[in-house]
Each structure stands twice: as structure tokens, then as C-alpha cells.
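The complex appears here without one of its protein chains, the remainder shown in place.
Per-chain residue numbering starts at 1, and chain names A and B are given in the order in which the chains are listed.
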Amino acid sequence: MTEHLVFMLQLLITGIAVGSVYALMALGFVLIFKASSVVNFGPGELVLFGAYVSWATILQMHFPLYIAFPLTLVTSIALGLIIERGVLRPLIGEPIISVIMVTFGFASVIRGVLNMVWGSDTRPFPALFSSEPFHLGPVPVSPVHLWSFVIALLLLGTFSLFFKYSLTGMAMRATADNQQVALSLGISVKGIFALSWGIATVVSTLGGIILGSVRGGVDFSLADLGLKVFPVVILGGLDSVMGAIVGGVLIGVLENLSGGYLDPVFGGGVKEVAPFVILVLILMVRPYGLFGKVEIERV
Amino acid sequence: MHKSFVYVCSVVLLLVGFGMLSPEARAQGSIKLGNLVDLTGPTSDQGKDISQGRIDAVQYFNQKGGINGKKLELVSVEYGFQPPRAVAAYKKFVEEDKVLLVLGYGTPDTEALRPYITKDKIPYLSGSYSGHLTDPKQTPYNFPGGIDYSTQIRIFLNHVKETWTDTGRKPRVAFIYADNAYGRAPIEAGRAYAKEIGVELVDEQIIPTVLTDATSQLLNMKKKDPDFVYINTNTQCVPVVLKDSLKLGLKTTYVVNNYGFDERTPSLAGDAAEGVMGIADVAFWGDDVPGMQTLMDFHKESHPNDTHNSPYMRGWLWVMVAVEALKRTGDNLSGEGVKEALESLRDFDTWGLSQPFTYTPEDHRPTTKARLYTIKGGKLIPTRAVELPRNLAWLGK
Partner (left out) sequence: MTCGGFRVRYRDDERIFDTHLPVAGLLVLIGALSVVPFIASTYWLDVLNRIGIAIIGAIGLNILIGFTGQISIGHAAFLAVGAYTTAVLEAHLGLPFYLAIPAAALVTAVFGLLFGLPSLRLKGLYLAIATLAAHFITTYVIIHWEGMTGGVLGLLVPTPTLFGLALDSDARIFYVIFACVIPATFFAKNLFRTKVGRAFIAIRDRDVAAQVIGVSLFKYKLLAFSISSFYAGIAGGLMAHHSRILFSDAFTLLVAIDYLAMIIIGGMGSILGSIFGAIFMTLLPEILKLTATSLSGVYPQSFGLIASSRDVIFGLAIITFLIFEPEGLARIWMRIRTYWQLWPYAY
């Protein structure tokens, strides 16, 4: 019996670890949505950008970590600002589908530019974390995963406090709720948007660094992982920071559990599709996700 | 809505007319080869080197006088691993460029174009080494550019059998493969052969094309305790399997297929790569083979700042084979002629970049011999060469 328990425990813990990586990616998405009601359909590319830039600063330009890391963060903030200013601001007020498409558009551009600048080789990612597994009882956990979990929790705490108690945080929530009123109250909506995109890209970069470390290398297929963000944010609610973290972990766990238990039954491949099936089921019961804000429509 | 239709159609007609009148840039007396690569899709990291290798090789051969005096020209199209674009590119190759051979790329394009090349009689030298392409009776114009995946998995199983010393039980093996055409290609053959030679196949695990975590699959596999595991996926995903395996403490020897294993594996997988074996279809960068110096010299001249891995060698290799076939066609320059020339290659020496190539009208497997490499101390050490007989029963599987 204990063998089964250990098996399940292993799946659970791996699920939480892997899920926290998803949570980081989802957090970037949620932050943007929370502040500007913009749906970003290119989260994968933002993560990719983060991974490539950190690779470049550490391995290509050989900067020491204490320069490379801030440099990476600064670059991602810059990207966020460019996106917000150049692409999203002209589209304020357009229907949601246009905004979605424009995010596809710049995701494509980011991808193309990265390809042109650095080419499509798989590059080994700098070993920022040791590969010695850390043992949680009978279950080995890699340090990378542990770190991502810790970072996710830290960010959860920080952002929850930020949105609840700080003035800027409240301003962000106000803007997301009703831009017109926020403007009339003197909140700089443009500034809020810029800030939210900047933060979001930074979070995505962290996600990119973690993913790069997990896989051992950076290459373009990293971007495809961006799609995993959607079950997470639906589960957790599009505008809930808590939801992103909880959703991420939940999806990670569900994925691993279904992989562990259902793969042998169905002959494999279930792990990938399970989150989406769950997604549909959840949506039928709770259309706004577990923690999402229910939208009240008036005629 | 009304007049606009007229305008729309006139625009369309204009475009059609433009298309037909587009200049046919056909330099007199040049031989064209179609070049399909993926530079923006999921296998773009291989594609970049393959494409570069082909371009360099063509330049090299042109410098050396071309083919019987004619210059070689590559018509290159990037298709992003999407079959419809490959088909469109192919139609252009055939219609407008009148290529004599297509340097194909991977499984999607090769599979998508199968009905077309047979009908149009254009030889297709592919980077996809699927066993399904080796039987001329089914796919007469397909020529895999290297030892096919099914033979590779059989080599793996042979190696297991031959190095197994415990007489108390049969060796246990498992397959880990990607959930796509390329990953699944040799599995059926592997199952059959394992049964045939008395190796016990205890488990099969499927991993997605883009992999971040293989823990649940490896945990399930651990229960069956295999001694050897064959991995059939891409270079980018193999390190994840290896690292997760190390983390979970699995005691098994991994053997990777040719497209999952190259110079980058040790650096991508770190400690987890120690002891991992791989099947090599081409020489690795810097290997001590006759052709390597030529490649390295040329490379140093044109783009000394790039790094190169085995896909680059493959690019050269395939162009070399194509060039030889074209030379042998002499004046009968047609797709059929090139096909026959390819089928006349016997133990063709590819400057040591690969095992010698032999294509016959009955058998399109270029070789059934490969070298196994082991990673020791972060380096790829050649371990042994395994050759399988050219069993005709295995054709097309």
C-alpha cells in the first residue's frame, strides 16, 4: 500500500512543482488583464523572450549574474512598455477580438525578431540551479521546481498585498473596473497600463528563466507551452492573482495525476489533453472560473 | 456588394496574370534542386543547420566545377513544418523551377508529398528516415537520407541482446517516444523485433512533442524496471527525460535515436547525460573522418562565427549524394534518370561523413550499419559499430 501512496505523493509533489511554473506564466497574463482588460494570447512568446535574453546576457555576452539578471529584467520592462505604447494604446475601445488578434500579431513579431537575431538553434541554458535533487521524504524534487514554487508564493503574497493595500494597486483595480471613471478621478490610465505591462513582462521573464532551467536549453518550442496558461487562468479566474497561483498548481497536479493514472489506461498522451477536458467541465459549472469576478450585464 | 464583385474578380485576375508572367529566372544550363526546410517551426533548430549545410555544400560543389560543367542551384523554401506549405512549395518546384530532385526535410512534408512525387516522378531525398519510405514497391521515389528509424530500433535491440550477460532472465526494454508521426514511426517494428529475438518489451511511454516534464511517465515506467530504454524524439526533449530520470533515481541505460542525440546533448542534459548512448547516422563536428577537414575549412571561410552540429553534416551529406547521382545521370536529366542513378550507388563513399550509401532498385535503405556512441565525461565516445543484415522482409516497415 505504501508504494501506491508514494507513487501518488510523487505525482502530487511533481504536480505542484510543475504547476508553479504554469502559475508564473499565468500570473503575467492575469496582471495584464486585471489592470487593462486586455487578453494576451501570446504569453508563450513573452516567456520565450525572457528565456532568450537571460541566456544571451549570461552565456553569450558573458556578464556576471549580478549584471545579467537586472539587465534581463530591464529589457523585459522595456518590451512591456513598447507593447503597451505602440500596440495596445491605439486599440483602446476596440472589440475584444481585435485585441486578441493584435496580441497574436506581436507574439509573431517577437518570435520572428528573436529568430532573426539569435537564430533557431537550441542553446544550452546556464545552470543557475544545481541539479542535485532535494528530498522531501521519499520524493525527490529538483531545486528548480522548488525555487519556482517559492517564487510563485512570494509573488502571490506580494501582489495580493499590492492590489489590496497600496495606492497604485487600487488604482489598477479601479482602471480595470471602469476606465472612464478612473480617468475622471485623476488616475493616469496610461501610466497604469504601462506599469501593468512592465510588471507582467518581468513575471513572464522569471517564468522563462525557470522553464529554461527545467528543460536545460532554450529553443522556440518553449513558446508553445504558453497555451497551457489558458486552462490555468480559466480555472483560477481571469483577473485573480490568487486564482493564477492556485489554478496553476491545480492544473499541474491534475496533469500529473491523469498522466500517472490514466496514461496506462488510454495508451498515453492523456496528460496533455486532460487539462482541457477539465477546463470545459469547470466552465460548464462555473463560467467565470473558480475565483473570477462575475460579470453583471446590463441592457 | 454588386460592383465590388467585378472589382474583386479583376484584382484576382490581375494577380493570376501576374503570376503567369512572373519571370522564370532560369539561368541557362543550371541544375535545380528543391530545398525544403523548417526555420520557424518546432524543428527549426535542426533546420537552420541542415539548410546551412546544404547551401554551403552547393556553393562548394559549384566552386569545384558543378556537375559536368553545369552549375547547381538550390531553390529554397521555408515551410514552418506545415504540410500545406510544403505541398505549395513542391508544386512550384515542379512547375516553374523544374527541379530534378527535392531535398526534403521531415516527416510531415515527406508524408504529404508522397502521392505527388510518385505521380510526377521526382526523387525525394528526405531527412525523414521513416521505415515506411524504404520500400520502392510502395514509395518508388522516396529515398531516406540515412539509416531508417526501424533499423535503428532493431540495432538497439540487437545491442541489448548482444551485451546482455545475465543468463537468469531476459533483458527488459522500454520505448519512450513522441506523440507524432516521427516518434511513432519505428515502434511497430520495434515491438515485432523484440519478440523475435527474445527481448522483453515491458513498457511504452508517450511524451508530447513539446516536453517540460516527464515525471509521471517515468514513474509509471519505473514500476516495470526496464534495463534499457530507447528514446525516439528530438534533441530538445531528450534532456528533460534524462534529467527527470536522474532525479527519480532510475537505474536504466538510455539509447537515443539519431535525431535525439548530438553534440549538444551533454551540455543540455548536464550530469544526466553520463552513460547515455546514441545511434549516429552522421559524423559529429570535429570527428576524425576524411571529409571533416574540407567541411571545417569551407565553414571557416564563409561563416567562422557559427557553431555547427550534426544537422550541418547531414546537409552536406545529402547534397553530396544528390550531386553524385546527378553526375551519373549524364545527359538523361530527368527525375526518372536521377532515380535510376541513385539506385546505382553501391557503397558510395561519403568522405566518411556517414556509412557508405547503397541504394538498389529493390531496397531504398542507404545503409543498415551505424555507430553507437556513449557519453563519457561530457564527450561523445564511439563505442561500437553494429551492422544488421539487409533483410528484405523488413522493407517498408
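Quick note on the criterion: a contact is a pair of C-beta atoms (placed from the backbone, for glycine too) under 8 Å apart; a residue touches a chain by one contact, two chains touch by 3 or more.
Here the structure is a predicted model, which is why all the values come from computation and not from measurement.
When the omitted chain is restored, the residue from B:H132, B:R172 or B:K339 that touches it is B:H132.
Across the entire complex, the residue among B:E78, B:D281 or B:D363 in touch with the chain not shown is B:E78. Interface note: of B:I31, B:I67 or B:A89, the residue touching the hidden chain in the full complex is B:A89. Within the complete assembly, residues 39, 87, 90-91, 94, 96-98, 100-102, 104-113, 115-116, 119-120, 227, 230-231, 234, 238, 266-267, 269, 272-273, 276-277, 279-280, 283-284, 287-289, 295, 297-299 of subunit A touch the chain that is not shown. In the full complex, subunit B makes contact with the omitted chain through residues 1-9, 11-13, 15-16, 19-20, 22, 25, 37, 39-40, 48, 51-52, 55, 58-59, 73-78, 80-85, 87-89, 91-92, 94-96, 108, 111-112, 114-116, 119, 132, 179-181, 183-184, 302-303.
As a convention for this text, only the chains that are shown with their structure count from here on.
If each chain is reduced to the centroid of its CA atoms, subunit A and subunit B end up 35 Å from each other. Those residues of subunit B that touch subunit A in the shared complex are 39-42, 44-45, 47-49, 179, 204-206, 208-213, 215-217, 219-220, 223, 235-236, 239-240, 243, 246-249, 264, 267-272, 307. Of all residues in subunit A, those touching subunit B in their complex are 7, 10-11, 14, 18, 21, 111-112, 115, 119-122, 124, 127, 131, 133, 140-142, 211, 214-217, 219-222, 224-225, 255-257, 259-260, 263-264, 267-269, 271-272.
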